[in-house]
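A single protein chain has been omitted; all remaining protein chains appear in their positions.
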Amino acid sequence: MEGEPIMDLIREGDDVLLYLDERRTYLVRVGEEVSFHTHKGYFQLGELVGKEFGAPIKSSLGATFYGFKPLMRDYVLKTRRRTQIMYPKDMGLLVLLTGISLGSRVVEAGTGSGALTSILANFVKPNGRVYSYEIREEFLKDAGANLRRAGLFDYVELKLKDITEGIDEECVDAVVLDLAVPWLVIPHAYRSLKGSGVLASFSPTIEQVMKTVEALREHPFADVETVELLMRRMNIGENRTRPETLMIGHTGYITTARKILRQDGT
Amino acid sequence: MEGEPIMDLIREGDDVLLYLDERRTYLVRVGEEVSFHTHKGYFQLGELVGKEFGAPIKSSLGATFYGFKPLMRDYVLKTRRRTQIMYPKDMGLLVLLTGISLGSRVVEAGTGSGALTSILANFVKPNGRVYSYEIREEFLKDAGANLRRAGLFDYVELKLKDITEGIDEECVDAVVLDLAVPWLVIPHAYRSLKGSGVLASFSPTIEQVMKTVEALREHPFADVETVELLMRRMNIGENRTRPETLMIGHTGYITTARKILRQDGT
Amino acid sequence: MEGEPIMDLIREGDDVLLYLDERRTYLVRVGEEVSFHTHKGYFQLGELVGKEFGAPIKSSLGATFYGFKPLMRDYVLKTRRRTQIMYPKDMGLLVLLTGISLGSRVVEAGTGSGALTSILANFVKPNGRVYSYEIREEFLKDAGANLRRAGLFDYVELKLKDITEGIDEECVDAVVLDLAVPWLVIPHAYRSLKGSGVLASFSPTIEQVMKTVEALREHPFADVETVELLMRRMNIGENRTRPETLMIGHTGYITTARKILRQDGT
Partner (left out) sequence: MEGEPIMDLIREGDDVLLYLDERRTYLVRVGEEVSFHTHKGYFQLGELVGKEFGAPIKSSLGATFYGFKPLMRDYVLKTRRRTQIMYPKDMGLLVLLTGISLGSRVVEAGTGSGALTSILANFVKPNGRVYSYEIREEFLKDAGANLRRAGLFDYVELKLKDITEGIDEECVDAVVLDLAVPWLVIPHAYRSLKGSGVLASFSPTIEQVMKTVEALREHPFADVETVELLMRRMNIGENRTRPETLMIGHTGYITTARKILRQDGT
């Protein structure tokens, strides 16, 4: 059954990404917030209601903003971060490498601000589920709020638990780790995963990677691989085309592995 | 409604990715193919039936293979390619940047071997749709076969049409281009997209990028960005940890933009 | 005749690189400057006289500075820059690719602040020479001062001339270009170079590279190559080993070519 080609109109209660230029975007909720103020002037958010997403709106000082429909990546980039940063490039590759999609059951730790949780929930919904472990209660609160805002709370189970002490779920499709001591989770991840299920771990330092890979090799995992992604932004324009001068040189390494069964089937 | 934690058993008719080591994997269909022969010996594929995915199987020469459940990325990498190569790293970022997910309506061109089509279909299913344009009939046939094999044919409309002459669909969420002349498609993409919808174009050469960005700037698009991803594989192991000597230095640039509406609402 | 193994003692009139930490270094001239003041306290530069290079000196506030003997790269990094930046990584490769060394005769343009000029002069001395073209008089003054400070002025001929109008020197070993319009210099460079001599051009944008390579192909040059270097700094330390988060993503492309003779020997 195919989705209908409907024009998206902005309604009361909708999130809108106000776009001024590449570096200045603002995530607002129409209705909840009444007016939008910036050094480029102000306008009433109610003016957006009934317009199509993508429509322009003029501020009191004549600046033009565009009202974009927020994408998952916008929520991620606008998420209040208390933790280390995984970027869209890393999340995209991680989703592809784990095969996470509609209906997947995924264990994640730690929840952090819920940025990766949102991305995962968005791909497993409506009938999959993300079980997300976190030991810091204040992070779970933030994450819960962020997931509610993005409309993804129903697909996630937030767990105030230390994943290094064990995983409750069985037969999951993937285990995704973004925490300081991933190697301590490997034995639990093995028991939690389905046969052929994928473990993925994101770590900024090479020592974390070394310990994690060593732990993976001590358990029945195969296809163990570690990669990192470098993203270069390009400046494109007549006689000024070149990679940008400053770039993010490193976010983290992604290690993946697939669970195999022992010869005796255990 | 949550998915059940079911153990996945291999059944007659299932695709299985036979894994010997990192460089030697084989995609087979149990039942359709009866026995598997390699220089490492042979075995009957029927022996896999009833085992859990991830189970080992011994060849006549004593080599151990593991029967993995194929992920979308495995289908992509096993796809017979006649065309230039977009890698999982690029596909993952493209999915994140376009916001393609459950229910999205996406226009794609060209279909090629259907590798990207499969990835897109896998994320928009079951109620979204991919409209995929291709002018070379033999490619469409390949792509159709590949999509059927991956169980994704029902979510795709393959179109033997030149997308530079126009796009039939309206109000789509995203337009994804991987063809030689993306700049010729920009006016059509603009009309086809919803307000706030995302255009993404993948191109190997900088001249293609320059022309595409120029065309985007001549139409009402905002948030125009071009990036490229470099992926480094790491060798991890005691006293031999280092990036791999050889790497893929370039696949292509990804350009994205969002449709804005003109001041007069057209 | 071999150089004597002499201990280097700091004398009146010597340049010293005061090193506090990786990010805080100061180039001073002992004698010319009397005391050194910083927010970490002050000390008399005269105290350094008679000490070995590398010796520590305590400031009034107890901070320890080390008095390093400045290397060419220190002069380069301390040079007042008015122009775009070529980094040591680029200079090092450029010297290797051009084969510039003792006795080489090299044409350079533009002089800019004289940073690359210093590096080249340092390698061609004492019996080689750098002919450096610049059209902006104030730059030539700066460059002259910088060269004098580094003790390299005698190996350079600074020329207030537009190199796009011609090169005076003949039979040079290398022509090194770091200016906005390198393609306009190619015909002159061809005439100026010895047979088998090397042209090298550094350009930030891809359009500059494209025009330069096109010009090189229209003249008798062979072995035309363009490369770029990315330098990653590493953080090394127990449980925190990783590439640095921020890196310089691009400085410029280096294009090299060797002069060949026409079949008729012209």
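We call the chains A, B and C, going by the order they appear; numbering starts again at 1 in every chain.
Following the convention adopted for this analysis, a residue touches a chain if its C-beta (ideal position, glycine included) is under 8 Å from a C-beta of that chain, and two chains touch if they have at least 3 such contacts.
This is a predicted model, so every value here is computed, not measured.
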Tell me the shown chains the invisible chain touches, ordered by label.
-> B, C
From C:45, C:147, C:177 or C:206, residue that would touch the chain that is not displayed | C:206
Had the left-out chain been drawn, it would touch chain C at residues 1-3, 5-8, 19, 22, 51-56, 64, 66-69, 71-73, 88-89, 91-99, 101-105, 119, 122-123, 125-129, 169-172, 194-198, 206, 209-210, 213, 222-223, 225-234, 236-237, 241, 253, 255, 258-263, 265
Chain B residues touching the omitted chain (full complex) | 204-208, 232-233, 238-251
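In the analysis below, only the chains that are shown with their structure count from here on.
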Neighbour overlap between chain A and chain B returns none
Can you check how far apart chain A and chain C are, centre to centre, with Cα atoms defining each centre and the answer in Å?
-> 45
Shared-contact residues (touching 2 or more other chains) in chain A = 206, 232-233, 241
